[in-house]
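Right, one structure below, let's go through it.
One protein chain omitted, others in place.
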Amino acid sequence: MEKKIYLDNAATTKTRPEVVEAMLPYFSEVYGNPSSVYEFASQNKKAIDEARTIIADALGSHSSEVYFTASGTEADNWALVATAEAYESKGKHIITSKIEHHAILHTCEYLEKRGFEITYIDVDENGIIKLDQLEKAIRPSTILISVMFANNEIGTIQPIREIGEIAKRHKLLFHTDAVQAFGHEDINVEELGIDMLSASAHKLGGPKGIGFLYIRKGIKIRSFVHGGAQERGRRAGTENVPYIVGFGKAVQMALSTLDERRKKELELREHLVKRVLAEIPFTRLNGHRTNRLTNNVNFSFQFIEGESLLIMLDMQNICASSGSACTSGSLDPSHVLLAIGLPHEIAHGSLRLTLSHENTLEEINYTVDKIKEVVDKLRKMSPLYEDFVRKR
Amino acid sequence: MEKKIYLDNAATTKTRPEVVEAMLPYFSEVYGNPSSVYEFASQNKKAIDEARTIIADALGSHSSEVYFTASGTEADNWALVATAEAYESKGKHIITSKIEHHAILHTCEYLEKRGFEITYIDVDENGIIKLDQLEKAIRPSTILISVMFANNEIGTIQPIREIGEIAKRHKLLFHTDAVQAFGHEDINVEELGIDMLSASAHKLGGPKGIGFLYIRKGIKIRSFVHGGAQERGRRAGTENVPYIVGFGKAVQMALSTLDERRKKELELREHLVKRVLAEIPFTRLNGHRTNRLTNNVNFSFQFIEGESLLIMLDMQNICASSGSACTSGSLDPSHVLLAIGLPHEIAHGSLRLTLSHENTLEEINYTVDKIKEVVDKLRKMSPLYEDFVRKR
Amino acid sequence: MYTKKVMDHFSNPRNMGELENPSGVGTVGNAKCGDIMRMYLDIDDDGIIQDVKFKTFGCGAAIATSSVATELVKGKTVQEALEVTNKAVVEALDGLPPVKVHCSLLAEQAIHAALWDYAEKNGIKIEGLKKPKNDVHDHEEDVAESY
Partner (left out) sequence: MYTKKVMDHFSNPRNMGELENPSGVGTVGNAKCGDIMRMYLDIDDDGIIQDVKFKTFGCGAAIATSSVATELVKGKTVQEALEVTNKAVVEALDGLPPVKVHCSLLAEQAIHAALWDYAEKNGIKIEGLKKPKNDVHDHEEDVAESY
């Protein structure tokens, strides 16, 4: 295929042209600093309010509960660090899962250095958190449970409502990293008992470099970035007006197309899964078979390694990933795949394909054909495969 | 005048159309996640490298010393918090000035709550830091000096080279908040002995929501935002590729036009200062008469209050500010004006006008005419003026 | 950030100025907080406010609340004027931003101060009027601002 086939929408999405359109006036025309007194700046203030309202509505929350950040990562850092600092006198114990994004895990490591204790809960072979273990981990000094909404590598959706209930029962705060889920799954923070929620625009057709943290009214966490009185004094720094507007627009579009997108993605996903599992031996689908993001598949192809697979697919104009984008510079196999129990050599051979509404059946079929070829080629090169064949 | 006269370039600047142009392809065309393996993403990596190099060159530094952040505020927070955490075992004392931006001052307050001690050095009546007091404040436990390059309200430029020398003599780290100066003044971190430097794109024709922290090689501070391995593992979060590209472009343009811009701004500034001081009685120019940013003036008009002045100027299509934009929601008079010794009622009546290369002499003359009218009108309303006239 | 009414009173303040021989004059607020209001009252023998003028050093809201307060008391009896609360002032302006509500309190206090002056000068006692404080500012901040 001449055209690039982009199957890495969990890493980042194309910014929708309508979103770019919506942002454009805020660079060189309506460019005032929203904190300023004059009329010219109040247009910006209004634009921010509108975006905030769109997002608040999407969550079933109030606009005064939505705080813009520069990324999903910042929102995660904020939720953890500020909660730790605000509730330190109550206790220094936080519970999370073993399959969180590094934005959570590395912030937890940072907090551990500052004297906090973190319990990392196991997941089952499908990547679903062990609720009994979670509840047992709660101590008098526990202040926060942070469990992601949907996993970025294997797509598994967590039992958020149940976790919310556990948190409520034990009077704990519950934060969820919904970076992969927001705009893709229905989320109502009231119904699900979520106290804090992180999201990021670039996973749903918005620009890279804008996120938000939902903070339920009454939660007394302070700011993470200190300075001016922006975001009601809770998140300092001149507002990124264009991106806030773009985020609002992207959410609006994501919600209005949610059902049809999910339907299309699901069809393509099922087709992809069926063909790959049927046509390529020694392959497993990672993550829950059905309870997963509609646009996510993650395979392990035994005997081969992920990076070479990716490069060979790239040569065929297919953009895919292995593990998460943020760790692709690293040599370690995915902590998520290890957590669901894969042995190292299988964890190394994983391929994540994440679809968008723009993908076609033709692209998927072409992709499966190419995966077959490439997996075959790499297995022929693999000493592990050689050993396996010999032993049979 | 029909057209808006924008005289608040210290609050934020218009994003240059060329900058918007440079960013556009990175939204919907070259949109890959720079951390990804495939070729498509490597174009983004290259674009980031190029921007980083432009900025490093502008500072006389190396590109591996420039780390992108989401704002000047984040860069300030990072420099302070991470230095405090990294050098805690050496000591818990930090020195700064009384006229820093809130991004520094509120981060200092945060660190005070975490057990650090901060000394706030006085400035003289022109807003220049007292170097003897600074040097005397150094203790064995001092780890960092943070003094801004140029003040955002009164424009005064600090004796950075001298502070750099003091820091070096005492083997202390020296951070400078150069958000107002970068792209407007010549800055060479080697010559000036700067170890860390914060800047923000939206003060020099770039977009709002991107900044950087320069960190001299060898300084062992860790990250402030924890997560993925972006920015060489020091600043997590998917890179804001369009804004990074835009920041690079803005810096390039700012540097190539530096001399002519400064010359033009200086001419307009001097004309403005002369007319206002000559034609409006009971007025003072705040900040150093000459050693100030070329685009900054700050006046205090006795007997009147700043906000009403701003609104009345706004009605004449003039965008100006009083104190800093970030505090304009607040009721307190500017901490900077109090620090240079103004009494409260005079500090309340300040007006900041900050020019750009786009302003014209005609605009400046119109503005002075309107300021005269408005100051006159407000003084007629002022009980303080009434008392003053009676007492004469 | 301000309503149309506020902007109207700010740009065209009613009853701005001084009175030559006022029945009472009161000044409240202080420069430290950035607002000072002075009210002049002209009260006839029947205790009716025949004329009122104000001078204000302060923000847009301070000027607008002064202006609307003069309108609210003009032609009223002393007793009626006493009942002009800060709430009435805010309502007459179609609302004020939360950080500016203290300005309306200041307006209420300015009237009270002028009435107190009038009462003192005339050796009378006005039912329900207390000696005005010098500074009526409440320095509460938005709770969320505690960064």
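Letters A, B and C mark the chains as written, and numbering starts fresh at 1 in each.
Note that in this section contacts are C-beta pairs under 8 Å (C-beta built on N, C-alpha and C of every residue); 3 or more make two chains touch, one makes a residue touch a chain.
Every value quoted in this text rests on a predicted model; they were computed, and no experiment measured them.
J.: Sort through A:28, A:257, A:308 or A:365 and give me the one touching the missing partner chain.
T.: Hidden-chain contact among the options goes to A:308.
J.: Kindly state which of the options B:4, B:62, B:222 or B:284 is in contact with the chain not pictured.
T.: B:222
J.: For a quick check of understanding: of A:21, A:88 or A:109, which residue touches the chain that isn't displayed?
T.: The missing chain is touched by A:109.
J.: Among A:15, A:119, A:142 or A:382, single out the residue that touches the unshown chain.
T.: Of these options, the touching residue for the absent chain is A:382.
J.: Considering the whole complex rather than only what is displayed, give the residues of chain A touching the chain that is not shown.
T.: 106, 109-110, 303-308, 311-312, 315, 329-331, 333, 343-345, 348, 380-386
By definition in this document, only the chains that are shown with their structure count from here on.
J.: Based on Cα centres, what is the most central chain?
T.: B
J.: Among all other chains, pick the one whose mean CA position is farthest from the mean CA position of chain B.
T.: C
J.: Can you give the whole-Å distance between the Cα centres of chain A and chain B?
T.: Here the centre of chain B sits 34 Å away from the centre of chain A.
J.: Determine the centre-to-centre distance between chain B and chain C, using the mean Cα coordinates as centres, and give it in whole Å.
T.: Centres of chain B and chain C (C-alpha means) sit 39 Å apart.
J.: What whole-Å value do you get for the distance between chain A and chain C if each is reduced to the mean of its CA atoms?
T.: 55
J.: When you check chain B against every other chain, which residues touch at least two of them?
T.: 106, 110, 307, 311, 329-330
J.: What are the residues of chain C that contact at least two other chains?
T.: Counting only residues that touch two or more other chains, chain C contributes 147.
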